[in-house]
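Missing here: one protein chain of the complex. Every other protein chain is in place.
== chain A ==
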Amino acid sequence: MSGGSGFLSVAGAAKTFGAATVLDGVDLSMGRGEFISLLGPSGCGKTTLLRIVAGLMAPDQGKVALDGQDITRRPPHKRDVSVVFQNYALFPHLSVAENVAFGLKARGAPRDEIAPTVAKYLGLVQMSAFAGRSIKALSGGQQQRVAVARALAVGPKLLLLDEPFSALDRKLREAMQIDLKRILRDVGTTAIFVTHDQDEALTMSDRIAVMYAGRIEQLGTPAEIYHQPATPFALGFVGLSTRLPGKVTEAADGMVTVETAAGSLRARANFLPGSPVLLGIRPERMVIGHDKANRIEAPLADAAFQGARVQLHFHAPEDSQILVETPVLPADAGPGTKLKLSWDVEDTLVYPAAVASP
């Protein structure tokens, strides 16, 4: 799944608007049938990248190739790339069935094929009963389904989804995520999904491209992104983490000792002594008590009960953050209680930090 065989390949895509660099040389390669999420905060360039792939915007530099053909300069209606827009962009003057039929008619599909195809895709998104309805009579979730059916009905080589669930409430969103995943698997569509919602990306994707400031920071499977975030941004944007800045004091045999405000900690990494670094630890890797190799102590600030887990926030030195997820809160712990915390050396992530100014 994760072997990007180059069904879609974006090479060195760059785009500036005035003085602002929105895309700064992005490379992306994905295989047929793959589902990739572009994940990042607003303004990271994910929507711009999507529009360039769709042909709705031309890159200043770079190439886009789909299924072995260079489509960089090809207009959108000749690309075979469908888009599900954030606001769905359904045609208000057409019925549900006419919306789904639009692409087929525009491509001059044979008359007798249109009705069965429309019926098939309306069935796929469970909207058959609404075929004759006006778009305006539909709820947000129903419009969403029609938009997906309309985009899939033309049998696109590539489906692009631009934050399609952002207008839906949480419960509906989660139901739609599962539904969409099922539908795309049934149809076997290659898809790029743009989102700023990390849970959505982790749930749905074969691979995630974490984007920041016009670049792809990391491209990997959800597990890779979560357990081995490649950059401090990926660490911070996807999931929660304990973050401790420090300085390397010893380095030998692929191991470093880092002096932080919370104490001296060990990690597996190659850095020269004296290098400023940032240590990151996922909260569920940390345990209460000093059973593991890397040990610190911190006063509890707050405990957030989350059902299966309790999230513990600790008072931390400046620039640091200490966060632990544990199944049970120790009975005697309250705000201000100093707790012993520890984790394995292997679970300590190390990133080069910007050199502190003198």
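Keep this in mind: a contact is a pair of C-beta atoms (placed from the backbone, for glycine too) under 8 Å apart; a residue touches a chain by one contact, two chains touch by 3 or more; residues count from 1.
Basically, contacts and distances are computed from a predicted model.
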Omitted chain, identified by the protein name its UniProt record gives, among "Chitooligosaccharide deacetylase", "Spore germination protein", "Fluoride-specific ion channel FluC" or "ABC transporter permease": "ABC transporter permease"
If I consider the whole complex, including the chain that's not displayed, which of A:8, A:44, A:64 or A:83 touches that chain? A:83
Check each of A:75, A:132, A:274 or A:307 against the chain that is not shown and name the one that touches it. A:75
Chain A residues touching the omitted chain (full complex): 54-56, 75-83, 85, 87, 89-93, 102-103, 105-107, 134, 150-151, 154, 160
